[in-house]
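Could you have a look at this structure, given as structure tokens, before my questions?
The complex appears here minus one protein chain, its other protein chains still in place.
Each chain carries a letter (A and B) given by its place in the written order, and its residues are counted from 1.
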Amino acid sequence: MIPAAFDYVRAHSAQEAISLLSEYGDEAKLLAGGHSLLPMMKLRLAVPTVLIDIGRVDDLSYVRDQGDHLAIGALTKHGFLETNALLNSECPILAHVASKVGDPQVRHRGTIGGSLAHSDSASDLPAAVLALGGTIVAQGPNGVREISSTDFFTGYFESSLAEDEMLTEIRVPKSPGANWNYQKFNRRAQDWAIVGVAAVRVGNSTNVSLVNMGSTPIRAEAVEAALKAGVNAEEAALHAADDTEPPTDLNASPEYRAHLARVLTKRALQASGL
Amino acid sequence: MALRGTSVRRREDEPLLRGLGNYVAGIHLQNAAQVYYLVSTIAHAEILSIEIADALQAPGVIDVVLNKDLDIGPYPSGNPIFDDAMIRPLLADHKVRYVGEPIAAVVAETIAQAMDAAELIEIDFRSRPVIIDPEKALSSSTLLFDGANEGNIVCRMQAEGLEADFSSCEVISEVRTVNNRLAPAPIETRVAAAEWHADGRLYCYNSGQGPHPVRSAIAKILNLQEEQVRVISRDVGGSFGAKARPFPEEVLLGWLARRIGRPVKWVPPRSDDMVGLGHGRGQIQYCKIGGSREGNITTYQLHIVQESGAYPAGGAGLPSNARAMLTGCYEIPSVGFSSVSVVTNTTPTGAYRGAGRPEAAAAIERAVDAFARDINMDPAEVRRKNFLQPHEFPLVTPTGSPYDSGEYEATLDAALEASEYEKLRIEQQRRIQSGTEPYLGIGLASYVERTAGAGRAEYGALELLPGGQLLARTGSSPYGQGHHTSWAMLISDQTGVPMNEIKVVHGDTDEVPQGAITGGSRSVQLAGAAIWEASSGLVEQAKKIAAELLEASTEDITLDTSSGRFHVVGTPAVDVGWAAVSDYLESATAGPRLLHSEEIFESEGPTFPFGTHIAVVEIDRETGFTKLIRMFACDDAGIILNPLLADGQVHGGLAQGAAQALMEEFRYDPDGNPLTTNFGDYPVISATELPFFDRIVLETPTHINPLGAKGIGESGTVGSTPAIQNAVIDALSHLGIRHIDMPCTPEKVWTLINQHH
Partner (left out) sequence: MVLGGYASSFVLARDEKGDTVEISVTVNGDTKTDEVEPRTLLVYYLREELGLTGTNVGCDTSSCGACTVHVNGESVKSCTMLAVQADGQEVLTIEGLAPSATELHPMQESFRENHGLQCGYCTPGMVMAACSLLKENPSPTEIEVREGLEGNLCRCTGYHNIVKSVLACSGQDLL
């Protein structure tokens, strides 16, 4: 399939991208790696009339040590995250989760910022950033703002990014040596998770997030509360699907997803010793 | 040394590995226009109006064609037992009957422009009730066709004169099993091109399984003489039975090319091809099997409800193959068979990887396993007790299949030994006791299948070229099987000419005078045999020339096939080669200028390869996820020509078995919307779900052809599919689970485990 026709504009800086977004409004889409957007455009499920290519904004590809946290440029590719030494030592769960996205070809092109902005509850990285309690940095015409990951994902393929804002950076706490685990359940390795669970120790708390258990990536708050109250992993995991509304699709009913969430949460907690 | 039986590397590979394959999408035709078919997005509706004015005005558009514009069609079903009222139009007329049915041909300068224009076509539909479930379609008042003889029923089949008598059975086991609908999904979609030449001939570029039947179909529908049509089929990116017949979209290209006065090319996108290319399988099987508590099976009955899809095509006829292979490897005195093929608002079904034979094997192998379970006997033992014995061959089965040769028990023994079956059973028990470790399932299937069952003749010819090189023409057109290598091996063995001096031509109706569909695992035994005998004929012709050159009588001439040189018996020091024979002919003033040997090999019957497959699966008891961890395949397909290539054929089939048993199913919602129209939603099996396979090769020759060969192209699928399904059920049988329909998805398995705990 071939996308419907569109105009193409290349932005050389975040600033330029944002002013182009302001100019074209909701008919425009930002193109980073293109691995979320282009498949939709090929099937003509997305028909933007202007594409603003931010793939050349090279100064947004990095992993930096910022003292208590790591800053990751929005255009950093999954493959880069997977192998980056700093990320592997200071926040290994994120490097690992990046290695589970799609397939190698996808990881060579797809970016963390694109993945988060796409806000697909079935994607791996949004849930991982959520579990880490990360912060999303958005730049708009009026400057930069920080959005907590707990506030970022607002609905089915919806985020709190404004139409004229661009996601520029992701900040995650440094957690060297902290226990973590990621469970991804799917039928083929290249597929989206039917359900995924990320568990990680951040400071004094154990955070658990769920992939594909609702319209957005979500935190398993009931599990976290139970753990905080001293309940053991196996029993805490029984709460993994509490207050969730898991979707139905070809691969799973809501009941099965709820069950998977419980099983995978137990496994994530037990495997990581959390 | 003879090349037969050795793993000669393929001569086909180098161009393919360099990206120099000659697939239709890459063929350059001067000034070609692109065709995009707008297909129905509604499963069942009347077409009230179609508005194409905007599309005709769109940039780059050359033409938009609807059914009313056609002076050709409809598309003949090709099977006299189908109901004539169900014949399909080339483009939808007043009705659409499935999502994916072509409605309009949009012809434009580029494919993107054709797709853009197709979006501008407005169709006013009046939707009609939709019928998806084939069993409901049998008695539904929703009819797809007016004037059909028996509602939605395409045809019924029986086994004449046979009736299963269960009266003396101590134990009767019954299983209803669904043989799931599959998308064949060759990685190359259907693709074709058509071009009229100045001499008034139509050239058709085809991606299929043999150009001659395609030529017949195209000529017939376009009202042309066959000689007016040249069909060319070079490299084909997979077919598996599905692309054997040209689809209406392909046939129409010649008509479109004439109408616009330019060549046209059609390369559909995957999401259209998933609902356009015929689907495979699609049977609901009612198996009933009975016998004694000691394990002697005496009675078996099978009833099939066959999904035909919206228009009867190859799929509606599949039960006849299942009938032929009804009783599998077993001696069963009392049998019965019936089937009914029925239309639904779904993509028409067709041949795919075994076409009816895997379905027959799946039914009996599932039934035998269920019977074994019911009498509490090891499934290997039940099979052993009921096998046809080697001394009984040749024989004719109750449903008329003339089995040539078989050593069924030998394949069972070999597979059991290779798999260390007893140890697996002990490990299985240990896993159950552990309380947490994944369940282990061991599944068996002993199969026999019919190859070269349809169309028993094939063409082969060999000629001597100047300089002593050889040129072979084969009626069989490969799509990955490696004919060029295999035929060159056979020719080299017969003539002594080195392989690199043997050229093979296939896939062109101008270059090869006749040929049939390459399918049903027929090529080596028919086309290979034709090449073998044509080679032998050429040697005899050459001996006459050699005799003149050596001033001896023809009877005294012998060919040393290790050197490719002729000499008089007893005096090898004085000899002549093929080049000398060729030179002599060139310079001769009278007589033939070249040697040419032609053979149409016609076998007296099909052949029946067989084997035993053992699958080992692990099932995560908490999630239901099933992983195939080992796959043992013991196959006997007679004498193997090239073990490397035979292995490859089997491996692909084994993967397809795993795919059908564990993953793949083409699905619809109740409104007839297809849910699996791309490779994201339709899980074509990938490398991560599969282990390395273990092959055990046995070779029991057949007397049916001079090569002693049977077909090996589809056995992998025939055996592995029920073996893996049986393995899943075996892993869970201690919980009281008797049956799981394919595909054994995690949720399905988990649900059953849950219900039985």
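Details
Keep in mind that, in the parts below, a contact is a pair of C-beta atoms (placed from the backbone, for glycine too) under 8 Å apart; a residue touches a chain by one contact, two chains touch by 3 or more.
Given the structure is predicted, the values throughout are model-derived calculations rather than measurements.
Within the complete assembly, B:E188 is the residue of B:D63, B:D83, B:E101 or B:E188 that touches the hidden chain.
Considering A:A46, A:L86 or A:A271, the position touching the chain not shown turns out to be A:A46 (whole complex). From the options B:G653, B:G672 or B:G711, the residue with contact to the unseen chain in the full assembly is B:G653. In the complete complex, the hidden chain is touched by one of A:N84, A:T111, A:T135 or A:Q190, namely A:Q190. By the touch rule set out above, chain B reaches the unshown chain at residues 9-10, 12-14, 16-21, 23, 25-26, 28, 112, 116, 185-189, 235-240, 267, 269-271, 479-482, 644-645, 647-649, 651-656, 675, 678-681, 684, 686-688, 690, 692-693, 716. Within chain A, the residues in touch with the undisplayed chain are 1-8, 10, 27, 31, 34-36, 38-40, 42-43, 45-49, 51, 53, 55, 79, 83, 102-106, 108-109, 120-123, 156-157, 188-190, 192, 249-251.
The working rule: only the chains that are shown with their structure count from here on.
Here the CA centre of chain A is 43 Å from the CA centre of chain B.
Across the complex, chain A is touched by residues 111-112, 115-116, 119, 269-271, 622-623, 625, 663, 667, 675-676, 678, 680-681, 683, 685-686, 688-689, 745-747, 750-751 of chain B. Put simply, chain A touches chain B in their complex at residues 1-2, 4-5, 43-44, 185, 187-191, 194, 250-253, 256, 259-260, 263.
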